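Pasting in a structure now, in structure tokens, and then I'll have a few things to ask.
For this view, one protein chain was removed and the others were kept in their places.
Order of writing sets the chain letters: A, B, C, D and E. Residues in each chain are counted from 1.
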């Protein structure tokens, strides 16, 4: 696999995402991290902030590039010579939903888009961007759950809003 | 079973729904398709549009009638001499939710309402009204996923809104 | 639906099975209960005993007939003009396995065999033939979990074996 | 276990909740029922109403106290000498979500917060506050699903709103 | 809870079991570990060996006692004044089976037997006695997955059999 895409909202990136990025980057020539501009869902960080936090979290990874996109995943993949899309799976994932999306993507371009799944490391299986934000909003400690740049960004945002 | 009800939002009807309607209609004297007027959920098509699209999609089925209703499913069933309610099941269905609803319905009328489940054909297991609308909105190709009248209606709606 | 088949090992019939039989019998002209001769699985009761226990448990049901069969379910259905096969579903069923079997059956005869699912009543959701036999073997009380004829048969078998 | 917490929205309390409260109260010295002030979710009853309905439903339980709280569950537990948090599990629960939350809570205070799960009685497995309100809103009969004080409160609310 | 039972085959005890024992022992006056004499299932270690390995693994726990038993769990609980039975849950547990067993136990003694579930720590979620034995048999490294006394016992057994 030369070019692989890992897409998501990353609002913000967690250590679970980071672990998946590190492992995926070893399996391919180049890994694209696609930050989704989701118009129908309000994000906590802007798309620019979300991208910058990721960039700041992966200085040690040479074959990873952060991009942004909107529109149909299948279209993006088709236009950018992506060999496969990678997704994280955890016991607590909505596995059924993942299957439904992968089948839809396969259908949209006559099986041209392959989806490969990697398992989230067990120690991050309970971590998600939503639960991190919820705990942080209630003054809970989220160190060790997200990369340092994400933690810094959460704290800055908090200071501004107060 | 003389009269069976198949209820849903059908916003719009998909080929998965259509397959279920064709199969259910062979199992009973008359199949009612109940288009739900769901006040709490915004629909893309009006109730009238949704009904008409179904009617246009089933000219080949003689013992099927399209009706609309609001209120409690159990009440409707009780007043209209329905022998059973049919529901589609797929591996990617929220199976647990289906069970909860069927048990509630059974409870509401002292087991008078029987719910029977049919399995969605595997080739339609990833198709839902929501995913079809989402893909269409992003200019993806949804031919083969919904009946022709639904496809025409989506395109008309699109032209009007542009 | 004129003729419907409900097949199983019934080793022995439980009150969960009985509830399903009563409800299914209201949905069709005739309900066949197919006692499976399973060569690869040792049964506690012989096929004749299992059939007789069922017959003794349903004197109040007029349109139900008990038969025995081996071979492929799909073959039996095809030769005997069965309109549909009924299966019980419970939250604790192996739902995935049910889907796999139903799809295989659909495939074997070009969709001629329809499988319909009914939900087990919640109060019987934890009852299975295996768990009943296991509890009985350890001298636990299984009254109310199986019909009286099944209880009598278990006790007779127990006396003989002692 | 001396002090155990059972937290939830209880909007309103159901007979499934009540069953769990009765059983939990036998396992510990004191059971706290924590009514959550959830700012992000609109509740049907106010926090005061929800608390009062619970108090009116448990006159027979001596070691149960109703309190209200907002903020992080883990913080509340820490400050109030809670030995364990109890949660209800049902086959139709989002089991995965429960695990995720329990692991997050364990992580937040270095495993100081133990979560114990009890199973909902099968006859209440389909009952939830949401489904009760939905059925009531459509004039369905919810007697036997919620305690009498909750039923009275629903009816009063209804009269006021009409 | 004064007396709580944690029953299993423990063939042999794993670090996942040990974690559950440590946490359960904090929630009650006395924790009984019940090693099941399972006649229908061949065990790798004898019941005496399995008990001794557990005893050797918990010198630091003062309120834990190891016992052996056969027969019906519900009977044992009834005769020995057990307040509750504790079970481990993991995302990879057969959750449905757990519910079925707990409901059966509740039924057998008119709800006198309460089952409480604790979640397995995520780092042990993939560990089971079977998988440990399988890996060990293939010369894989199982250090850190089972307590030292279990590891020693596996190695002794191996030497004897060679």
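By definition in this document, a contact is a pair of C-beta atoms (placed from the backbone, for glycine too) under 8 Å apart; a residue touches a chain by one contact, two chains touch by 3 or more.
On a predicted model such as this, the values are computed, not experimentally measured, just so you know.
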item	value
Visible chains in contact with the missing one	A, B, C, E
Interface residues of subunit B (partner: the chain not displayed)	91-92, 122-123, 125-126
For subunit C, residues in touch with the removed chain	71-72, 74-75, 96-97, 99-101, 103-104, 107-108
Absent-chain interface as seen on subunit E, which is shown	91-93, 125-128, 131, 135, 138-141, 145
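Note that in this section only the chains that are shown with their structure count from here on.
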item	value
Intersection of contact partners for subunit A and subunit E	D
Selected pair, greater C-beta contact count between A-D and C-D	A-D
Between subunit B and subunit C, centroid-to-centroid distance (C-alpha), Å	31
Inter-chain centre distance, subunit B versus subunit E - centres from mean C-alpha coordinates, in Å	48
Rounded Å distance between subunit B and subunit D, as computed from the means of their C-alpha atoms	34
Per-residue multi-chain contacts in subunit B, two or more chains	91, 96, 99, 103
